[in-house]
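I am attaching a structure below and will ask some questions about it afterwards.
Every protein chain except one is present and positioned as in the full complex.
So, subunit A:
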Amino acid sequence: MSTNPTGVLVGFARTLRHAGVAAATPDRVQTMVSAVDILGIEDVYWAGRLTLCGQPDDLPVYDAAFTAYFGGEKPSAKPAARPGPPRVAVPFASGPPGDDTEADDAEQIVGLSASQVEVLRHRDVAALSTTERAEVLRLIDLLAPATAPRRSRRHRPAQRGAIDAHGTVRHILRNAGEPTRLLQKQRRTKPRRLVLLLDVSGSMTPYAETLLRFGHAAVRRRPAACEVFTIGTRLTWVTRALRHRDPDSALRAAGTAIPDWHGGTRLADSLRAFLTRWGQRGTARGAVVVVCSDGWERGDPSALAEQLRRLSRLAYRLVWVNPHRGKAGYAPLAGGMAAALPYLDEFVAGHSLGALEELVGVIARA
């Protein structure tokens, strides 16, 4: 150990933060320093683990960072801020490339852009050019997917409804024991939880970005009542990454969090992981659950059916979004999709902006 133990500990916390443990904040580092004071430097492992970690996902990262840092390796220098991919700015009125629009007056611009948006709305996002895609992504940001409210267990004062016994008696006491009027109360409403499970496997590559962008719009709309996960070969919780206000940095953060971009598909395994770690315990209970996937399942379709049966029993409504559904001549015959159908409340397309707008409606009505 060096002459300055606090410096060493702070350096360790920095390493940990870079490794992805978000909870290693300065005030927690202070707690760690006092914990090390109490326990002694030989128990620095537990002192750090108990104070710097905040969720089970942090623990393997912590162990790795601990070995790397105290095993003699030096913490890597702070990486230079990575410039993000250039953001393509597209004015609302711009036409698709090659389309020469010489607009003279404002009225014409508005007319043109509205019709272009109309065209874009129904085109498959997989077939769009870069500029068109950027425009579609921008329009997705304007969507505000939100579930219908449900009645909560809390009450508020109201003009009609059940008698509020507590309030009435308090009122009587305030009037020196004279009963003057009955107060009433009604249930408050709360947004129903929305859970998005987005497939980011190889076969969904053309749609993954738009779907994540849709997820970002949903999280931004209701940060406390929406959870987003990606599925593929494994399950990743990306809600926190998507809470960034700016959609580009949110997607970049989500991108670093997802280890299995464009990988294979193990839908049943990912769903099982979701149900075991989150769904069964409450995340899916009474929620509107939206699965966005093409239903390509490498494994046994009956395993997928089993997980969906569990999910449909927990969820309030189960919606499946399949980009291929929007294509002419598509029939849900692929093993996974056919196995899933009996458990779905809604089966919708999600291949274009228009289809996503429809999905917003389905979520709101669910």
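Here is the rule we use: contacts are C-beta pairs under 8 Å (C-beta built on N, C-alpha and C of every residue); 3 or more make two chains touch, one makes a residue touch a chain; residues count from 1.
Operating definition for what follows: contacts and distances are computed from a predicted model.
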Name per UniProt, for the chain absent here [options: "MoxR-like ATPase", "Hydroxyneurosporene synthase (CrtC)", "Amino acid ABC transporter substrate-binding protein" or "Maltose/maltodextrin transport system permease protein MalG"]: "MoxR-like ATPase"
Sole contact to the chain not displayed, among A:R28, A:R220 or A:H351: A:R28
Option touching the unshown chain, where A:T147, A:T210, A:T236 or A:T283 are the choices: A:T283
Candidate in contact with the missing chain, chosen from A:L50, A:L182, A:L341 or A:A364: A:L50
Options A:V169, A:L341 or A:A364, residue touching the unrepresented chain: A:V169
Missing-chain contacts mapped onto subunit A: 23, 25, 27-28, 31, 34-35, 38-39, 43, 46-47, 49-51, 53-56, 59, 152-154, 166, 169-170, 172-173, 176-177, 190, 224, 239-240, 272, 275-278, 280-283, 285, 306, 310
